[in-house]
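Every protein chain except one is present and positioned as in the full complex.
Chain nomenclature is as follows: A, B and C, assigned in order of appearance, with residue numbering initiated at 1 for each chain independently.
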Amino acid sequence: MSTEAIAAEKPKRNYNALFGLTLLALLVLLWVILSLSTSSFASANNISNLLRQGSMIAILAVGQTFVIITGGIDLSVGAVVGFATVIAAMLINAGIPVFLAILITLLVGVAIGLFHGFGIVKMGLPPFIITLATLTSLRGIGLLMTNGNSISINNDAFQEFSRNSFLGVPNLFWMVILVGIPAYIFLHHSRWGRYLFSVGSNAEASRLSGVNVQRTIYMAYTLSGLCAAFVGVLLASRIGIGNPTQAEGWELQAIASSVIGGTSLFGAVGSVHGPLLGAFILATINNGANLLNVNAFWQRIITGVLIIVIVYFDGLRRRGGK
Amino acid sequence: MSTEAIAAEKPKRNYNALFGLTLLALLVLLWVILSLSTSSFASANNISNLLRQGSMIAILAVGQTFVIITGGIDLSVGAVVGFATVIAAMLINAGIPVFLAILITLLVGVAIGLFHGFGIVKMGLPPFIITLATLTSLRGIGLLMTNGNSISINNDAFQEFSRNSFLGVPNLFWMVILVGIPAYIFLHHSRWGRYLFSVGSNAEASRLSGVNVQRTIYMAYTLSGLCAAFVGVLLASRIGIGNPTQAEGWELQAIASSVIGGTSLFGAVGSVHGPLLGAFILATINNGANLLNVNAFWQRIITGVLIIVIVYFDGLRRRGGK
Amino acid sequence: AEVTIPIIVKDTTSFYWQIVLAGARKAGKDLGVNVPELGAQAETDVNGQISILENAVAGNPAAVVIAPTEAKALGKPIDEAAAKVKVIGIDSGADSKAFTSFLTTDNVQGGRVAADGLAAAIGAANGGKVEGKVALITALPGAGSLEQRAQGFKEQLKAKYPGLELIADKYADGQATTGLNIATDLITANPDLKGIFASNLIMAQGVGQAIAENKLAGKVGLIGFDSDEKLIKFLNDGVISGLVVQDPYRMGYDGIKTALAASKGEKVEANVDTGANLVTKANMKDPKIDALLNPKLK
């Protein structure tokens, strides 16, 4: 049905690039409209804000995309983000060097991802269920650790990071680039990326071709857990607290960004640039609605409608383009 | 892989009944343990409470199961419940007879289900996306209608209903029976039920065999929407207010109940009694934890772990029983 | 056997309610009462709280202390519970006449106090002129106490501070980050914004971050509600102009104490106001205020 992906091979590349362009065009269109309709949108300051606001969901969406390409889903990412803020905050407050604290937090994310892989591969659980269970439990564990309290991080340098910019671009957005480029190379130009697609397309065929399907699945969830833990570190830096109830619902935002970016929930279709664009489209909608002082309730309605419209037209294009 | 459902065919029936029994045994085991470890669990009063508490998720889980059997998912049910409380509250407060108000609310649920069917069948959207979009938008619409406030329902008789019992059994539980029996007959003994399974297994093959696939999908989502709206009416009766933010996260509880009850998220596997048992197992865990004064945070952790354990053993049994 | 008095709060995952629970715990220890700590896991989970109340009553306690999430919705269940045990209300009201005693912060009053605090901060920053644009950020729609704070805030602005113009009344989704984003965008859209009221803990954390991030401490006044370590730090740094602080610890402690007395048939006061105080950098060292800011947890 769907003509698809693997952007890197030639005719595909043109095609996918085109889709990237369609989305990019949408994003630019939104920007132009907002620049014309509000005085403040196009200010350097606001653009910085916008980049910051979209960054975290963008990184989550990239991790989520790896999982979705294999035909799975990771509902736990929001909970992992919240949990990671707690871990990072506790470690930093315990006086552990920031660098080490971040490393340990990332390893926790990796461990959670490995656990998901284990549940899926060894225990035969559906991804939806194992990650749903983690979502539930992880918030509980975080709440136990903090007793419902927020942990105030007593390290100003750590907090400065997410506020500052480098070459005029907010550090948070640099982090998107830091994640995005290796992710792009990994997904579109390495054999591991190729295996993510092949497993999502036909796990049995991949296995028969000698692809280590189990390892590929472990890898996808580990990367998603890693991205989520990384976002947790960034969030801890940005809001300066560790709190396990934060980032609630971000999993759905990440999934929505990914799908808006052209990822197919049936697996085997997706890219890295798509989810990034998807996340910034959603961030722009929220930013614009705030600037225009649109009622918060309308924002929800508009977001829902836009998700339907974008995914519908993407589907049309996909079928038509065949 | 998965050995199959459709309780009505004979050795299947025995087999499925056996699975029903396994779950039932688990439920009874929980009850026995709780009766022994707390003085209050086995009281008539508490059993009434327990039945009331599990009822709403149980009904949602039945609707959700129809959808999951077709290979889909309905993330909107929680939002539909919240929205339905608003509709019911507004109508009743506007002086419309309760009976009519309920009917209209149910029709709203049907309309939402039809919209989902439309999105999936005609617009080609993935179920996850269209129902996610509805989830987002519907809460927004409800908030707009209520301006973020709760609507107090000024009809005491309506509220009495969910509080009262009939023959010693809480009315809410009677509602489970009212939904469960037709649902059982529908799913396991009517051809529509068979079509749900066949569409979930292979839509194209069903279609070429003369099954109206589109109508079957419309039907599944409509039933899910209807169940959700019905639960919305019950919730409005129970809490006496209309508030669109209610029932948050109930979609995940409904899905979890359904999966604990043996429904496969890959479609074509499921029953009616399974999700009902699943819902009451989850309700028992919460009820018991409250009675035992287990920390609320531990409750989450336990719920997550139990979901993994139950689904894992169900999977084992399923594969082993082959 | 030991006397059991469960306490049911609105949201066990929030720090504010943890302080209430801590007060109740201390009272339990002091008075030799077993105090199960119960509560929903979100302020909006009305149905969950009703179930918890039902379960608590089923355990045949001496009395129940509850902070109702929703006035109307909890009315009937509280009536029903009161038929079996004494019910003590704390924090927020419910449509029930069955409370034996009621200890509350008036959230509407809290909103008024916030408006006063914001007006004072704006005045101080602008040479005494209390005028300009202000905004209100509410964590979640549909939570009763937050609605009451908003109501009090808006009433007071209208009544006492005609110079302050409420240009935005925004709802977030309970996430600090969303509060941060909304505040940033409001500041961007309204460079002349003078003040913000963030009506609960988590919003104040997010909005405080936005003000710190944009280096607007002292230029944009911010009033928060409730306190924790992070907010006190913001207060110290001048990022937050003031916090409306209730006395959750006392609510918990006195709730249990009153409940025990009531269960023994002693006469208790029907209504107790535990007060809402405005804390600023100036008064935060007061012993009384300091006790509110640093409740003895555990």
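What we mean here is this: a contact is a pair of C-beta atoms (placed from the backbone, for glycine too) under 8 Å apart; a residue touches a chain by one contact, two chains touch by 3 or more.
Note that contacts and distances are computed from a predicted model.
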Chain excluded from display, named as in UniProt, from "ABC transporter ATP-binding protein", "Phosphoribosylformylglycinamidine synthase subunit PurQ", "Molybdenum transport system permease" or "Dihydroorotate dehydrogenase": "ABC transporter ATP-binding protein"
Of B:52, B:139 or B:194, the one touching the omitted chain in the full complex: B:194
Of A:29, A:208 or A:316, the residue in touch with the unshown chain: A:208
Touch with the omitted chain, as defined above, among A:117, A:142, A:170 or A:200: A:200
Residues of chain B (touch criterion as defined above) contacting the omitted chain: 1-4, 6, 8-12, 185, 189-192, 194-195, 197-198, 201-202, 204-212, 266, 268-269, 322
Contacts of chain A with the absent chain, listed as residue ranges: 1-6, 8-12, 185, 189-191, 194, 197-198, 200-202, 204-212, 268-269, 322
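In this text, only the chains that are shown with their structure count from here on.
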Inter-chain centre distance, chain B versus chain C - centres from mean C-alpha coordinates, in Å: 34
Rounded Å distance between chain A and chain B, as computed from the means of their C-alpha atoms: 30
Distance between chain centroids, defined by C-alpha means - chain A, chain C (Å): 34
Junction residues of chain C, two or more chains touched: 12-13, 141, 171
Residue numbers of chain A (touch at least two other chains): 139, 143, 148, 296-297
Residue numbers on chain C that touch chain A, as the complex places them: 12-15, 17-18, 141, 167-168, 170-177, 180-182, 184-186, 188-189, 191, 201-202, 205-206, 209, 212-213, 228-230, 233
Contacting residues of chain B [partner chain C, same complex]: 38-40, 43, 45-46, 49, 52-53, 56, 143, 148-150, 152-153, 159, 163, 235, 238-241, 243-248, 286-287, 290-291, 293, 295-297, 300
Residue numbers on chain A that touch chain B, as the complex places them: 119, 123-126, 128-130, 132-141, 143-144, 148, 252, 255-256, 259, 264-266, 295-301, 303-305, 307-308, 311-312, 315-316, 319
